[in-house]
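Excluded from the complex is one protein chain; the other protein chains are retained at their positions.
Every chain is named by a letter (A and B) in the order it is written, and numbering of its residues begins at 1.
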Amino acid sequence: MKKIRKTAVYVFLLILAVVCLLPFLIMFNNATQSSADLTTRLTLRPGTELFHNYRNMVAQIPFWAYIKNSFLTTMPNVLLTGYFGTMAAYGFEKFDFRGKSILFAMSMLMMVIPAQISLIGLYRIFSIMKLLNTRWTLILPGICNVLTVYWMRGNIYQVVDTSLLEAATIDGCGQIGIFHRVVLPLCKTGIVTISIINFVAAWNDYINPVTFITTNKKTTLSVGIAMLNNFDYVDLGAVYVAITLSTIVILVFYLLFNSQIMGGVAEGSVKG
Amino acid sequence: MRGKRIVSCLLAGLMIFSVTGCSTSQNQQSGTSGGTSQTKETSAVVEDDFGKKDPASYVANLKFMVHSTGQPEYMIKKFNEIYPNINIELVVIPSAEQQEKIMSMVATGEDVPDLFTSRTQFVKAMVESDRYYADLGAAPYNASDWRAQLEPYIVEVGTEDATGALRALSWQCPVGGIYYRRSMAKEIFGTDDPEEMAQIFNSFDSLIDAARKVKAATDGSVFFTSDAPQDLVFMGVTNAGGFMKDGKLNIGDEIKALFEYAKIMYEEGLTLGYVRNDTATAAAISEGKVFCTAKPTWGLNYNIMPNFPEQAGDWALTSGPHPYTSGGTWIGISKSTEYPEECYLFLKFILTNEEFIRSYAIDIGDYVSNVAVQQEIEKYMDEAGASLDIVRFLDGQNPYTYWNGELEKGINPGAYSQYDEYFALYLMAALESYGVGNSEFDKALQQYKDDCLSYAPGLIVE
Partner (left out) sequence: MIRKKRNINYGLLFIAPFLIGLLVFRMIPFLYTLVMSFTNWNLMTGEKSFNGIDNYKRLLTDKTFMISLKNTVKLWAMNIFPRLAIAMLCAVIFTQSRIKGKGLFKLIFYFPNLVNSATIAILAALLMGWQNGYLNRLLLQMNLIRQPFNWLGQPVTAQRIVAAIIWWQWFGYSAIMFATGILNVSTEYLEAATVDGANSWQKFWKITFPLIRPTVAYVFLTTLIGGLQNFEIPRVITDGLGAPDKSLLTMTMQMHTLAFRSMQYGYGSAYAIGIFMTTAVFAGVSYRFINNKES
């Protein structure tokens, strides 16, 4: 009986895994087909046009410049989000002050606001701050990521023992020092996990770059891919190469950081 | 294939220039060495030298906002051959965001580009306001003489109705037609001659009959068209007077008739049923499942020729029930530019410099709006014949002859409104809904009215 159950579970997981991976395979495969083929038929056999498509793509958009721009906005954003998000979560979780619950509830409420709503107002604000068309428009909002604060609050609750904090205080460590030397290291795993989520969201973000950045020197990859799709003559092969490369970047990032988490989990589990 | 095409075009271009010589057309910049060092600030000069200084003396960095880089890059390259020190940077915005981007930039006054394009679908919105494009007919441009050189309806559309200000112009003239497969036409109709096909297509009713014939003769394996709603809207709305007529939403008989035609085409299996899905349409045409498609000028060199090179020689171009235009790109000078003179030079170059326009027409294969060049290229294509890819693709047919002829039938510039882009989408959606059977006629028509009203709240709908 147990064996049947085990097999059933394996089959179930396997099917799900295939469902997850299939679109990726199709996507990668499409990058190797010629544009003409892509518009006319599907073939699952890998094509030979990868290099040709790649050349077409870089001829149409400054691909590597766009990737660089995406990194230049995404990495700082993720760092800011992780740092200030954890700091805020620490403040909410381990401190008491008047109006704490109200402030926290209001912050949660901000999550309910759809992103598009703020666009117009944000455009105005950035205009006043003279930040339009700079990368700051994509980086600065990282300090107020509500999801991160919520997530890190739970994380801090778990991994940060108040006794530890009190001990550190007695040892003469200042509050800010405690945050940097005790809390942050303890929360490493949690921060890395939420950072993956933030990285993906920032990397794939289209609506913010397209609204706030007009100069092509700072355009990000997500907008670049949309451009490829919007030219008078759409070269599908080029589009798929761009999409594939963009996805590979995220995959690499994810795998790299996931190994960090795996390591972290092993460490953390000693605590239990 | 592509390399060969470029070389043959270059050779052809060389031929033309050797034949016509260095024709100093009336608008060519006189690169005189008259080194009168007049600075920009000197405005109180008896002889107005706006735009007439030594080309190399113009130094500027312009920002040019476009949605697609192919044609602009070509223009800039050619422009820099005469004005080497005017640097034009292309700012690319996805076409769907273009209108919104410009409008919000102008609203905040932030970073507005010096030059920017508008698509035909919303050019009227830009032209009918005084906040976007500068009046080219007024000082310092005083370019009213350009009106006479370009296709009249283009000038009309680019002119603000209320004040007569000339705000935008196009270097293209996207005249419509029907592209069809010659081999299929021969088989089904016994002829592939464009004149005879024009007879077969000369009314919507006869067009539908032709569609039925296609189905019958091929046992339903070939469809007349792949996208009935789009074809119907392209071919029918201009003639109906446009989406807006007499200041009201146009729901006249011609528009209502389009619904019925859509229904017939769907019910009798005359359309493949794709709506605005270029990829799927291309796939179907490639497999020989589609007989014809209604497309304007750009359909040929942007759509059909690049996608179906193996079908070269099997296509021809003829007219549908009514002349129409669709799509196309316009250009104007931003009201707030700090380089009016340099922008003026660029526009003047691409709109009136016949040497450039000729090479543009041949290299890019586009149908231009400059009247003189239209005639010249027609003759040129007649002479050059099948040595030109575009003529060979149409099995010897001269597309310029067709387009010139179509223009003579007259295009109604009043058929353009500022809502064209979205009203077209809503109409196509309504046609599809009714045609597929998802809603009754009244409901579909009401949906169209509601959508248009939602888009333009002050709209008068009956």
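Note that contacts are C-beta pairs under 8 Å (C-beta built on N, C-alpha and C of every residue); 3 or more make two chains touch, one makes a residue touch a chain.
Quick caveat: nothing in here was measured; it's all calculated off a predicted structure.
Counting contacts over the entire complex, the absent chain touches A, B.
Only one residue from A:Ser118, A:Thr215 or A:Gln260 touches the chain missing from this view: A:Ser118. Listed here are the chain B residues that touch the chain not shown: 96-97, 99-100, 103-104, 107, 125, 129, 131, 272-277, 279-280, 283-284, 287, 289, 418, 422, 425-426, 429, 432-433, 436, 438-439, 450-451, 454-458. Mapped onto chain A, the footprint of the missing chain covers residues 6, 9-10, 12-13, 16-17, 19-21, 23-24, 26-27, 40-42, 84-85, 87-88, 90-92, 94-97, 100, 103, 107, 109-122, 124-125, 140-141, 143-144, 146-147, 149-150, 158, 162, 165-166, 169, 175-176, 179, 197, 200, 204, 206, 222, 225-226, 229, 239, 243, 246-247, 250-251, 254-255, 258, 262, 272.
Going forward, only the chains that are shown with their structure count from here on.
With centres taken as mean Cα positions, chain B sits 41 Å from chain A.
Every residue of chain B that touches chain A in the complex is listed here, in rising order: 65, 67-70, 89-97, 101, 104-105, 108, 110-111, 278-279, 282-283, 286-287, 298, 302-303, 306-307, 309.
The touching residues of chain A, when paired with chain B in their complex, are 36, 38-41, 60, 123-124, 127, 132-133, 210, 214-216, 219, 223, 226-227, 229-234, 236.
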